[in-house]
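Input: a single structure, listed below in structure tokens.
One protein chain is absent from this view; the other protein chains keep their places.
Going in written order, the chains are labelled A and B, and every chain counts its residues from 1.
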Amino acid sequence: MTSMTTSALLRRPVLRLRRMPKLDRAAFAMVGLLLLTVAFGPLLAPYDPYHVDLGQAMLPPGAEHWLGTDSSGRDVLSRVLYGARPTILGSLCAVGLSALIGVTVASLAALAPRWVDDAIMRICDIALSLPIMVMALGISVALGPSLRSAIIAMVLSWWPSFTRLARAEIRTTMTSTYVESAVITGVSRWRLMTRHVLPNSLDSVYVQVTLEIGGATLIMAGLSFIGAGAQPPSAEWGAMVESGSRFLTSAWWTAVVPGAVITLTALAFALAGDALRARTSGREVM
Amino acid sequence: MRTPRNTPASDSSADGEALLDVRGLSVDFPVAGGRGRTLRIVRELDLTVAPGERVALVGESGSGKSVTARALLRLDRHAVIGGQILFEGRDLVTLTERELRRIRGTRIAMVLQDPQTTLNPVLSIGDQLAETLTIRGVPRKAALVRAREALDRLGVARAGERLRAYPHEFSGGMRQRVCLAMAIIGDPAVLIADEPTTALDVRVQQQVLELIDELAAESGMAVLLITHDLGVVAGYADRVAVMYAGRKIEGSGVEDFFAAPRHPYAQGLLRSVPRVDRDVSTDLDLIPGTPPNPAEPPSGCAFHPRCDRWVERCLTEIPELRVLQDEERAVACHRALPEREEVVA
């Protein structure tokens, strides 16, 4: 168990930027920038991302189109700015929902009799035995390929890892003296869980969420790339890489730019998650 | 247990015959994430061990005694070591890693605190015992025979069978016997025993101490016993060195020490030892406060915040270790206690 509760974590100036290594600072700044893009990207976009103009097709990066145009003459910068929403917001939804379900299931398992706990763990094993890509493709034939199917698929294969994590943390917290004394004073099981156990067990879940958002972005983009996620002509980064991949020789920027943006996003969240983990657990992680 | 030998009691008089002679030892550790900043854990430490002698290095946890023990063989990967560690005429601080490896295990051996973690869980006892020899080219079969003999010497029953077992199949006391066997198999001149009894239950502690005592007596091996427990020291060591906040603050012969410690801290330590001749429930007074954080050491004498004898000088001037007149002991204190103090109840 980590030594601090999350509220304490938030009160403590975790994000005290001046004390932070430069790299961590850059990562948090990048995450902030990405979230701003999610919020205001469409306002900043210089062009309509869906406006097709074949006369302007495959223009290299220049003064008018900073990141060039794609094979249909759409402005790549505008599409990247719009694309932050499906890609990042989609990943946030998927990871957030997974964490929510994971923690809920873990809490129920902690309060339920032993055999329920066992059954839940077996179900987790089964769900974890399906690689996320494969699960997502299964879901996409079942529900039809779309951003929504992609999110559902990610949640379906992701919640068990959060359940496992939360279950381990909850179990540790349950054995602590303050929880035992709360049990002795006779609080209800619901109150015990929500007031005493969960607040002291979720630090590592929050850190894990941050860490996983980067990975989720990669998967989200990958699903769109193979056609199981957001559908063209939607300005989703993975879908953009896919449509640009045919023009790597003639218009490299159409595939390279969205891919680079995906990399930067995943990198920023990974570094930020690492920095958070190092701060909450107090030990240095790689 | 055994009568203290007639060895010179003070550090200064051990000169020529010292087997291990540590002079001005310092140990620094890099601070995690501190960009090259270091913390000094051990400072200006002098220590000598004569052949066959038993020296106890005493201190609370955090005093730097275990760091010292490991520094003698340069075992900590991150430690930066300064000063001199003279052993058989060579300075271990300046030896190359390769030269040092020839000394480790065969000239100077170690026993660590927790036998549970000192043994590699995935290797058989036999292989671990034999390792000191096999890495020096002794064939495995011959090494295993020696390993078996070592276990026999430590009174482990069915030694041959035990060689094939794994550490988790042993009890705590048995594991420490294995660790001792591991230490003596190379026939070292010095055994550094870092809190060898702390992790064991009381009943086994005495056995292990007696075993070390016997082994040392049989082979003439010198022992440097690192401990926080003065009770262990009393019946065992020839000389005592007390550490506080990385410094040696008192060094004397064991009888002198127990008769009248001269440093207020040493006296406090001694008072906190439960003794049969005192009523445990009332008289066990522990030293108030906690040892200083090495990152923020107090000014002057590191012990002054916990000392009841401090004067202004203690706040500004670090006391040097000085040999007391007409006595074979050294103390680092401006306000050293008189030679014979009336026993405070």
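The criterion applied here is as follows: contacts are C-beta pairs under 8 Å (C-beta built on N, C-alpha and C of every residue); 3 or more make two chains touch, one makes a residue touch a chain.
Everything that follows uses one rule, which is that contacts and distances are computed from a predicted model.
Remark: of the listed names "Peptide ABC transporter permease", "Ferredoxin-type protein NapH", "Probable chemoreceptor glutamine deamidase CheD" or "Phosphate-specific transport system accessory protein PhoU", the one matching the undisplayed chain in UniProt is "Peptide ABC transporter permease". For the chain excluded from display, the touched partners among the shown chains of the whole complex are A, B. The chain not shown here is touched by just one of B:Leu25, B:Val42 or B:Met110, and that residue is B:Met110. When the omitted chain is restored, the residue from A:Gly138, A:Pro199 or A:Pro233 that touches it is A:Gly138. Listed for chain B, the residues touching the missing chain in the whole complex are 30, 32, 70, 73, 75-78, 97, 101-106, 109-110, 112-114, 117-123, 131-132, 135-136, 161-162, 165-166, 168-171, 174, 179, 182, 186. In the full complex, the hidden chain is touched by chain A at residues 23, 122-123, 125-126, 129-135, 137-145, 214-215, 218, 221-222, 225-228, 238, 241-242, 245, 248-249, 252, 255-256, 259, 262-264, 266-267, 270-271, 274, 284-286.
The rule we apply is simple: only the chains that are shown with their structure count from here on.
If you average the CA atoms of chain A and of chain B, the two centres end up 52 Å from each other.
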